[in-house]
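The complex appears here minus one protein chain, its other protein chains still in place.
Chain lettering (A and B) follows the sequence in which the chains are written, and residue indices restart at 1 in each chain.
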Amino acid sequence: MYKQSTMHKNQEAVDELGRRAYDIAQEIYPFCRSLTGEGVRQTLKALQRHIPLAIHEVPSGTTAYDWTVPLEWNVRDAYIKDAQGRRVIDFQRCNLHLVGYSVPFKGTLKREELLKHVHVHPTVPDAVPYRHSYYQDSWGFCATHRQREELLDEQYEVCVDTSLVPGHLTYGEVIVPGRTDAVMLVWTHTCHPSLANDNASGIGVAAVLAACLGAKSRHLTYRIVFGPATLGPLVWLSANEAVVPRIQHGIVLACAGDLGSMTYVRSRRGNAPVDRAMAHCLKQAGRPYVIRDFAPEGYDQRQFCSPGFDLAMGCVMRTPYGEYAQYHTSADDMTFITPAGLGDTMVTLLDVCDTLDNDRTYVNTNPYGEPHLGKRGLYQDAASLGMGWTLNYSDGRHSLLDIAERANMPFAAIAVGAERLRMSGLLREITRNN
Amino acid sequence: MYKQSTMHKNQEAVDELGRRAYDIAQEIYPFCRSLTGEGVRQTLKALQRHIPLAIHEVPSGTTAYDWTVPLEWNVRDAYIKDAQGRRVIDFQRCNLHLVGYSVPFKGTLKREELLKHVHVHPTVPDAVPYRHSYYQDSWGFCATHRQREELLDEQYEVCVDTSLVPGHLTYGEVIVPGRTDAVMLVWTHTCHPSLANDNASGIGVAAVLAACLGAKSRHLTYRIVFGPATLGPLVWLSANEAVVPRIQHGIVLACAGDLGSMTYVRSRRGNAPVDRAMAHCLKQAGRPYVIRDFAPEGYDQRQFCSPGFDLAMGCVMRTPYGEYAQYHTSADDMTFITPAGLGDTMVTLLDVCDTLDNDRTYVNTNPYGEPHLGKRGLYQDAASLGMGWTLNYSDGRHSLLDIAERANMPFAAIAVGAERLRMSGLLREITRNN
Partner (left out) sequence: MYKQSTMHKNQEAVDELGRRAYDIAQEIYPFCRSLTGEGVRQTLKALQRHIPLAIHEVPSGTTAYDWTVPLEWNVRDAYIKDAQGRRVIDFQRCNLHLVGYSVPFKGTLKREELLKHVHVHPTVPDAVPYRHSYYQDSWGFCATHRQREELLDEQYEVCVDTSLVPGHLTYGEVIVPGRTDAVMLVWTHTCHPSLANDNASGIGVAAVLAACLGAKSRHLTYRIVFGPATLGPLVWLSANEAVVPRIQHGIVLACAGDLGSMTYVRSRRGNAPVDRAMAHCLKQAGRPYVIRDFAPEGYDQRQFCSPGFDLAMGCVMRTPYGEYAQYHTSADDMTFITPAGLGDTMVTLLDVCDTLDNDRTYVNTNPYGEPHLGKRGLYQDAASLGMGWTLNYSDGRHSLLDIAERANMPFAAIAVGAERLRMSGLLREITRNN
C-alpha cells in the first residue's frame, strides 16, 4: 500500500476522479454478471447514463477464431434448502453462491451427494469463493467453510433455476474520436459478478476515463470496450478486423481500485510506445510501482498479444490478480476498493494517454551549437522545461518521449518547453509517432 | 561444494552413472600418459572394453597447422639413487616423479647439480607436482619438499631411462550416429599421467556419456574424442577438415569429478546454442554453478575457439583448473573425485545434449487468440507443461529453448507440452535448429 508521503500533490482532484469511478462501481457491483446474460446488459445500460456507450449483441453460435459464442445464461433463482425449508445457501443473498454457468437442476439430494457440489475457498475460510463452469455441463454452489460444515441434515432440496438458451454475448464500446484514426484501445472485462476490485473497479475507471478523454481534442482515437474475458476480445477482434491494423497502443485494465501500488505488465513486444510511456509516467510520478514482462497468463492481453495479433497492449492493475487474499472471493467487496486507489489509477492512465497523444518528433532548426535563448526571451524557463535536452536531441531520431526519458523529466514539462521552442521557430515538427 | 539440500531428486541414479565413470577413471588412473606414448595407448585400449572407440595413430613429423607431431616418448624406468643405492625418488612408485618428456640421462651427479633438476610445488609441500618439458631438451624429477630436503648425500646416481624416437601421437574417437550429420563434438584430454580430476575424471565421464548417448535415437551425430591437449585438437581438426563445418555444438570436458559446483566457460561466440543450453540446464537444475566468458586460456577451447575455427564450443569443469589446491599434484588422486561429483557432471551433460538434440521451432497453427484447449482435452496439463508459453511464442522466431528460457521452465517440460500440442495439430514444425 502506498504511504501518505507518496500521495498526490493534488490529492483532492485525484480523490474526486476516484469518487466518480467508485460511484459507478458501486452502482453496477450487485448485478450478476457472467460471460453472457442480463447482468452484463444491466451493467452496460447503467454505464449508458454516464457515457455514450454502444451496446453490441453477438448471437450464440457465432464463431470467433477458435471459439464459439455459447448459449446465453441467466438465473432466476438458486438455493439449497434444509429439512426445515430454510434457504441455507441462497443466490439471492450473494450471487457468488451459485457457480457461474450452472446448468438447471431441481431435486432432493442426500448430504454426501450434495457436498460434491458445494465448493469452498482453499485458504480463506470466511469468504465465498467465485467459480464458474464454462463449457462444462455441471452445476454447483460456493459457500464459506462454516456454511458447508453446517450442512448436517440427511438431505437437502436443491434448486438451480437457470436457463441456458440461444441468446447473445453482450459488450459495450465507447469511441472517443481523435484528429486521426490511429487507435488506442482500452479493454476491461465485464464477466465477473459481485467482485469489486475484479472488476467493478476496472469498469468504473474505464467509464470515467472515457468521459475525461472526451473532454478535450485528442490526436488519437480512443476505443474503450467493456466485454467478457477471453471470449470477449476474440469476438471484438473478429468483428473489428479493419480496426486492428490501426491499433497503435492499448491497455487491458483490471483490479483498478485497491490501495496497493500500480503494476504494469508490458506488452509482448516489450518496448512498444505504450510500454515506454507507462514506464516513464510511473517513474516520474514518484510513487512505488512494479513493471513486469509479458507472460501469456493473466487478463485479456493473452488474446490481444497472441502471436497472430501481437498488439502493443499492456496490462494495468494495482495489486495483481491472485496476489491479494480477497481475490475471487466475496471479500473482494466495495470496502476493498477506495476512491483514492481508483483515482490513482485514473490519473496514471490519463497521464499515459496524454503522453502517447502528444508524443512527436521535431528537428532543431538551429543545430550548430546552442541557439542564443536569451535574445528570444526563452532563457528564464529553459532549464525547468528541459529546453537544452529538447534542442540537443531533436535530431529527427528522438521523440519527445525519448527526450523526457533521457532528461529524466516529466513528459508534460518537456512538451511545454518544446511548444515554446516551436513557436520561436527553433523546432520544426517532422513526424507524429502515431 | 554443493550441499545436501541441492542434491538430485534421483540421487541414486546419478550416483550409479557416476560410479560407472569412477570405475573407468580408476582403471586408467595409474597409466603414465603424456603427449604421446604407451600410456595413452593403454588408456584408449581400456576404454575400448566399454565403448566402440576407434584408435588413431598419427606419425611423428606430421604437421598440423603451426605445429608438428614430436617424437614419441616412453619411459622404461627413472630414479634417483642415494649413496647407499636406495631409490629415494622413484618413477615406479609415482609417475609424477619424472618430468614429462624428460630426455634420457644416466650418470652420477653432485648434490648441487642434481638439485637443479629436482622440482617441488611452490605452495603444496607434501605433494609431488606435475611438470613436463615438451619441446625442450631437458630432464627432471618432481618431489615433495621433504624428499628434496632429504637429498643430503654428496652425490646421487640418476637414471632417466626414456626413449624419444619417431613414433606416433595417439587419439581415440567414438562416433554416435544421429539422424543428421550435424555434429556435436565432445573433447577431453588424455595427456596427463596419474592425476584423477585432471583428467581421469573427464575420460571416465566422456566414456560413459558416449555409452549413454548411444542408448537412444538421436537427431545430432555425436563425436567424443580422447586426445592430448593443445596438439591433439589441431591434429584432429587437421584430419577432419570436412567435419569442421558440420560441428554445430561442442564441449571441452575436464576436471569433471570433484565436489565443487559446475563451471561453464562460454564459447568465443558467447551466445551460441550450446552456451544458451548450458546456461538453461544449469539454471533449471537449481544447484549452484558459475558461468564465465570465453578467455583464450585454459583447456582446448583455446584451439577450437581460435579465430580460424571459432567453433561453438564451451568448456565444462567443476572447480576450474588451478583453483583447487590439489591441481597438478599427486594430491589430485582418486580420493579427490567421487561418484557423486562425476554423476552430477554426467547428468548435466546429458541434459544439455537432450536439449540441443530436441530443440526446434514450431509455428502456432491457430495464432489468433488462445486456442480452446478444453475442447481438445489439453487444459489439464497446460500450465505444468508451459503450453501457453509455447503457443504464444511459436511464431517462427522462437525455438523451444527460447521459450523454455522465457517461461523459466525446464526444457524437458516445454518439449513434452509442445509434442502434445503438435499431435493436436496446434503446432507445426518449421525448422530444426541443427
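Assume contacts are C-beta pairs under 8 Å (C-beta built on N, C-alpha and C of every residue); 3 or more make two chains touch, one makes a residue touch a chain.
Since the structure is predicted, the reported quantities are computational estimates derived from the model, not experimental observations.
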Contact with the hidden chain (one of B:Pro122, B:Pro245 or B:Pro307): B:Pro307
Option from B:Pro296, B:Gly322 or B:Gly377 whose C-beta touches the chain left out: B:Pro296
Touch criterion as defined above, residue of A:Glu149, A:Glu370 or A:Glu429 at the omitted chain: A:Glu370
For chain A, residues in touch with the removed chain: 364, 366-372, 374-375, 388-389, 391-395
Chain B, residues in touch with the chain not shown (by the definition above): 64-67, 135, 230, 233-234, 237, 268, 295-297, 302-303, 305-310
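Definition applied: only the chains that are shown with their structure count from here on.
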Centre distance in Å when chain A and chain B are each reduced to the mean of their C-alpha atoms: 54
